[in-house]
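Here the complex is missing one protein chain, while the rest keep their positions.
All chains are identified by letter, namely A and B, in their written order; residue positions are counted from 1 within each chain.
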Amino acid sequence: RRGEMAKSTQLIHNDVFRAFATYAAIVLLKMMLMSLVTAYFRITRKAFVNPEDTASFGKGESAKKYLRTDPDVERARRGHLNDLENIVPFVGIGLLYALSGPELSTALLHFRIFTGARILHTFAYLIPLPQPGRGLSWAVGYAVTFSMAYSVLKAAWLL
Amino acid sequence: RRGEMAKSTQLIHNDVFRAFATYAAIVLLKMMLMSLVTAYFRITRKAFVNPEDTASFGKGESAKKYLRTDPDVERARRGHLNDLENIVPFVGIGLLYALSGPELSTALLHFRIFTGARILHTFAYLIPLPQPGRGLSWAVGYAVTFSMAYSVLKAAWLL
Partner (left out) sequence: RRGEMAKSTQLIHNDVFRAFATYAAIVLLKMMLMSLVTAYFRITRKAFVNPEDTASFGKGESAKKYLRTDPDVERARRGHLNDLENIVPFVGIGLLYALSGPELSTALLHFRIFTGARILHTFAYLIPLPQPGRGLSWAVGYAVTFSMAYSVLKAAWLL
């Protein structure tokens, strides 16, 4: 019983899985940081969406004027949503890919390019950089996830 | 072959993984319930976004007036999006954490505090409670996920 438990937790000793765990944690933390970026802009730009969030600014009209949209807040929110749309499939497909037995060097290449591309994408979105900066960094991450999905489907069908 | 299959499905016999499966299922179900809350408000407030959803109210202008936004619907949708932004990283990082071999008691503490915080967050958002109720419940869940990510990165780098 004890040995069985030890065995099943030892996925973390597998080199590819350990690499996946590292990069998946990094990109998920990066995605979570978008919440703080949005909160930062909401507070500094005084642009809120929930009436209860503006209660500290007083009552009635004096607080109501802070219930508004702000370009910087909306930009951070779009960056966050884009992360959800792209980092979530990376984590899901990447986990299946890590468990499908790829070469460590190939796997690391996928994980590192994706992580770099998404960090670049965030800077390109928030600064913002002129296009095609954001578009290219998005496309690179997208292509990496497709490449891993191809490997997963090949492994799942052919093995 | 049979034994091999049995072995690989026995992750569910690992106590930490079983605890993770329980709490991950609970918070994912809680997130899914937000769809029903939104649908409930759309129907009771008669506030829709897709023209085909208002066809049963008649044609032309009589149906068009139900294509509108409603504060309760928008509030439920924001709560749902906030769940996606926070519960998804919990499930991804929590899975890696559960596989990194933590103590059962420490893991249960993480899973239970997160689950409690997110259930509180939903009530704080929907009632709504005055701030900092929603803010604090969000921050507690966020901190738990960061704590698990720290454990994952430490385990992945040091093992």
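Simple rule for what comes next: a contact is a pair of C-beta atoms (placed from the backbone, for glycine too) under 8 Å apart; a residue touches a chain by one contact, two chains touch by 3 or more.
Source: prediction; values computed, not measured.
Peer 1: Going by the contact rule already stated, which one of A:14, A:50 or A:106 would touch the omitted chain in the full complex?
Peer 2: Checking the options A:14, A:50 or A:106, the one contacting the hidden chain is A:14.
Peer 1: Which of B:47, B:91 or B:144 sits in contact with the chain that's absent?
Peer 2: The single option touching the absent chain is B:91.
Peer 1: I'm checking contacts with the chain that's been left out. Which of A:26, A:63, A:96 or A:113 qualifies?
Peer 2: Once the missing chain is taken into account, the touching residue is A:96.
Peer 1: Which parts of subunit B are in contact with the chain that was left out?
Peer 2: 4-5, 7-13, 17-19, 21-22, 24-26, 28-29, 31-32, 34-35, 49-50, 52-53, 55-56, 80, 84, 88, 91, 95
Peer 1: Go through subunit A and note every residue touching the omitted chain.
Peer 2: Residues in contact with the chain left out: 7, 10-11, 13-17, 75, 78, 84-86, 88-89, 92-93, 95-96, 99-101, 128-131, 134, 142, 145-146, 149, 152-153, 155-157, 159.
By our rule, only the chains that are shown with their structure count from here on.
Peer 1: Using mean CA coordinates as chain centres, what's the subunit A-subunit B distance in Å?
Peer 2: Once rounded, the distance between the two centres reads 16 Å.
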